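For this depiction, one protein chain was excluded, whereas all remaining protein chains were kept in their positions.
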Amino acid sequence: MPRLEPATASARHTAPPPGLISLADHEAHARSVLDPATWAYINGGAGDGFTLRANRDAWDAVALHPRVLAPLAGLETRTTLLGKACPSPILVAPMARHGLAHPDGELATALAASALGAGFVLGTQSGRPLEEVAKAFAPGGERGPLWFQLYGFGDRDGMRELVARASAAGYEAVMLTVDAPVQGVRDDERRAGFAPPPGLPMPHLPPQAAAGLADLLARAPTWDDVAWLLAHSPLPVLLKGITHPDDARLAVELGVAGLVVSNHGGRVLDTMPATATLLPAVASAVAGRCAVLVDGGVRRGTDIVKAIALGADAVLVGRPILHGLANAGAAGAAHVLRLLGDEFSAAMALCGRRRVADLRDPALVGRPAP
Amino acid sequence: MPRLEPATASARHTAPPPGLISLADHEAHARSVLDPATWAYINGGAGDGFTLRANRDAWDAVALHPRVLAPLAGLETRTTLLGKACPSPILVAPMARHGLAHPDGELATALAASALGAGFVLGTQSGRPLEEVAKAFAPGGERGPLWFQLYGFGDRDGMRELVARASAAGYEAVMLTVDAPVQGVRDDERRAGFAPPPGLPMPHLPPQAAAGLADLLARAPTWDDVAWLLAHSPLPVLLKGITHPDDARLAVELGVAGLVVSNHGGRVLDTMPATATLLPAVASAVAGRCAVLVDGGVRRGTDIVKAIALGADAVLVGRPILHGLANAGAAGAAHVLRLLGDEFSAAMALCGRRRVADLRDPALVGRPAP
Amino acid sequence: MPRLEPATASARHTAPPPGLISLADHEAHARSVLDPATWAYINGGAGDGFTLRANRDAWDAVALHPRVLAPLAGLETRTTLLGKACPSPILVAPMARHGLAHPDGELATALAASALGAGFVLGTQSGRPLEEVAKAFAPGGERGPLWFQLYGFGDRDGMRELVARASAAGYEAVMLTVDAPVQGVRDDERRAGFAPPPGLPMPHLPPQAAAGLADLLARAPTWDDVAWLLAHSPLPVLLKGITHPDDARLAVELGVAGLVVSNHGGRVLDTMPATATLLPAVASAVAGRCAVLVDGGVRRGTDIVKAIALGADAVLVGRPILHGLANAGAAGAAHVLRLLGDEFSAAMALCGRRRVADLRDPALVGRPAP
Partner (left out) sequence: MPRLEPATASARHTAPPPGLISLADHEAHARSVLDPATWAYINGGAGDGFTLRANRDAWDAVALHPRVLAPLAGLETRTTLLGKACPSPILVAPMARHGLAHPDGELATALAASALGAGFVLGTQSGRPLEEVAKAFAPGGERGPLWFQLYGFGDRDGMRELVARASAAGYEAVMLTVDAPVQGVRDDERRAGFAPPPGLPMPHLPPQAAAGLADLLARAPTWDDVAWLLAHSPLPVLLKGITHPDDARLAVELGVAGLVVSNHGGRVLDTMPATATLLPAVASAVAGRCAVLVDGGVRRGTDIVKAIALGADAVLVGRPILHGLANAGAAGAAHVLRLLGDEFSAAMALCGRRRVADLRDPALVGRPAP
């Protein structure tokens, strides 16, 4: 395990503050810890925040229809993802700059995810080199999956090199984000005047001048780029940001290993539907031909039950991890993952299901069988 | 009638405080009387409280479609339950630890229910021995039904003995709670730091060490346990916490005497639908083959009218009884039951119905006949 | 015109206070003028006020689908009711005790309605003898209809005598209220401790001791009583409080001259649907065989347009008249009627309709033709 950097003020916490018993509590506490501009960057959404709120509300609006009196002894949360056994269907979503939340940054996240049996998708915009993060996570064995996220597509040589580095470091898949050819209209962030702190390194990105709209559009990935990546990547490829069933079908036909139903946490195109709303049609279009993950607003163990009943194989959790980091570094992120995992186990029991596979049942959320 | 214990401060009230004219008033007053942690324990719900609020909102959302100019002279609320005539279709729901609300605890509740013609389902987690409570209730004659609730299923010998005690003491049925194999994620209660006061006895439960999830799951009742109970109980058996029509059919086929459509007052699995929403499909699956009761959010006489129109034979009322107890002991609980009964009579008249049987009419709530 | 009683403090106003430009303004001002208990009596609803609010919300929720470029010159609001031409389809609803709002009581209301071309339904619980009120209204000619409301049915001789008095005094119809066999659960009023002031006379009611539920139910009118009234009344009979299409059919078959779709302003059975919601099915059941009026929440000229498009021949306006009375006596009630009439004319023009008969068009509220 790598040695962490010297502790800063916020890093002194070695345990989460007392009284945090839900992810909402972590969020409220993190808001009090972080400066307003960083908070706006981490928690803000695009436009007027409709999609940001809809993500959360849509999980709440899915009703659970449990069964009773089923045998529950030996209940467990294990599952399989891209052919690999995992302790749970929970992964940390790819996010930029964990260092904004805590000086240990992505290393702390890796430790937390690894310890709690969650998967981890390291973002291209990580402040720590992917090799260091992989060492902290120590992939394999009883751990969840370790994947690397790719962004943009300006430079195929650079991308090929980055994928090779990830593969060499032990990453098990790459995940290309496809829903953000340009940045969203992020009003909260702009109003708060957020700017990345100058000292924060971005070891996987070439130094870039600010790009205009035309440059960004020219550099945005296309289906041709996906085909190229599938042809050249030594690792399985997932696409993140697929919400239309027709795009899901195209992705499956090109041979992707999985896709993430995501609206970028409501940070890109406001008034897109919630991911819980979009998931069933995408899962139905995929029809089991690749893995389906979902993110956006997952905050409760019951949300994970619902995601699986609606067709997902696993969920990605984003902002809550940064909240945990802000509150107590690796211990805070681990606490977030533990709360979520405990809630998930309890929800399985209260739904009368002993295995993750038993959750793949539309009737559990009051829908007819497909 | 048993002699009650020496009065404590809150027991000094011999009549409900002036100005309480609805169950909502009792609730608001009880909140001012009880300490916040006890309040959170009594009134809190699981998770974010969606099901807790939905229970209440769903009754409000059922529209009444009354008829006018029908003869109303001689209107009465009598009905029949498990073959026995009862003064009204109102029962007190099984709840733990009435002593938290008032030192007279379950004895006060028994007196109130008995005097007002309501039924009473004593909880396993009663602070008073079931025999004392039965004496206070004095079942039979013009009184409502007296039933005993069972919980968990770790020890069949213990359960058999408990059922025998209840039968010997005059209880007329047992009701097994089936919807809580593990405790819900009760955030309000955890945030408020509730812990049962050390002095409160639990005479029907063996002393237990804190149990982990695996222990709880191994001990959770199954359909096999229900079959065993039906085979060994000298009393009719009802199941509480049936919400799925398929579970209702299984229960009827095993021979239960009745079932309660309940989501545990929103205290167990958040985002389950409201019981008013779940009731019609369960009643339709049962098709008159056993009794159907419902609980969750019943606070108005019109709610009882709606419950019967949607297929219930009777309703259980929970938290409002504890509010009444907290406000004025037995007199407070009796006042709650009187307010509810008076509203129920008035609602029958305003709907143009002179008999409880006339309320079994889907058209009264704007639904087509089944 | 009768001489009004000596002015009291509130009677000094001879014009409405400045700045009141809508019925909502009158309501807000009246609230500041009346004591809280009287306010609760006048404005309160039954139970939790769902029906009270729904009445208002339902008019707002009906969308208008206007036509443009139709000729509008010569637009007018005249219509016909029970075969008589009226200046407008607006009537004052029967209400008890106008004297609570202003010492001139029903005399002031009669003056206002008469002057503005509105109809007036005097309540049985008027504080002024019906003969005096009729003189103040001076029925006939260019005035709206003058009707008398009947309540309860304990004494057929008394009722026959009352109808004969009304007929002799110039009333043109009687309206029997059928939706209140018992009083609603009026929590607001009970909480505010309202009691009718002792000095207020009730010249049309025999002095009565407080009656219990059984007495009230025995005295409640039935279909037999309606048949008796139709056989013995020299005046046309309307029923007020019909909301079920089957009751409407029964009423039509018995030969009533009209009926009022009413939930008693939300004062009787809470959670009944809004009258705007109930109106179309009743109008469809009546199919033009008698007059159909509606009350409950009419506060805007557009509401009147909607009521007619949904099947009504006219609307009754209740509480706003008492608000106007409270604010400035007869001048206040007249101001309320003028505001409503002006809004109605403007709404007709903006909907592209020159005649009241042109408003009888379901397409105007986005519904298919029947």
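When the chains are written out, they are named A, B and C in that same order, and each has its own residue count from 1.
The working rule: contacts are C-beta pairs under 8 Å (C-beta built on N, C-alpha and C of every residue); 3 or more make two chains touch, one makes a residue touch a chain.
Worth saying up front: this structure is predicted, and the values here are computed from it rather than measured.
A.B. asks: Touch partners of the unshown chain, restricted to the chains that are shown, please.
C.D. replies: Counted over the whole complex, the chain not pictured touches A, C.
A.B. asks: Who touches the missing chain here, A:Pro16, A:Gly45, A:Pro221 or A:Pro320?
C.D. replies: That would be A:Pro221, which touches the missing chain.
A.B. asks: Which listed residue, A:Leu23, A:Leu107 or A:Val178, touches the chain dropped from view?
C.D. replies: Only one of A:Leu23, A:Leu107 or A:Val178 touches the chain omitted from view, namely A:Val178.
A.B. asks: Of the residues C:Pro71, C:Gly141, C:Pro206 or C:Pro370, which one touches the chain left out of the display?
C.D. replies: Considering the complete complex, C:Pro71 is the one touching the chain left out.
A.B. asks: Kindly state which of the options A:Val268, A:Ile304 or A:Met348 is in contact with the chain not pictured.
C.D. replies: Per the contact definition at the top, the residue touching the missing chain is A:Val268.
A.B. asks: Residues of subunit C in contact with the chain that isn't shown?
C.D. replies: 19, 21-22, 24, 60, 62-75, 300-302, 343, 345-347, 349-351, 366
A.B. asks: For subunit A, which residues lie in contact with the unshown chain of the complex?
C.D. replies: Here the touching residues of subunit A are 47-48, 50, 178-185, 187, 190-191, 213-214, 217-218, 220-223, 225-226, 241-244, 246-247, 250, 268-273.
Everything that follows uses one rule, which is that only the chains that are shown with their structure count from here on.
A.B. asks: Which chain's C-alpha centroid is most distant from that of subunit A?
C.D. replies: Chain C.
A.B. asks: As a quick test, compute the distance in whole Å between the mean CA positions of subunit A and subunit C.
C.D. replies: Each chain's C-alpha centroid was found; their separation is 61 Å.
A.B. asks: Which parts of subunit C, given as residue numbers and ranges, touch two or more other chains?
C.D. replies: none
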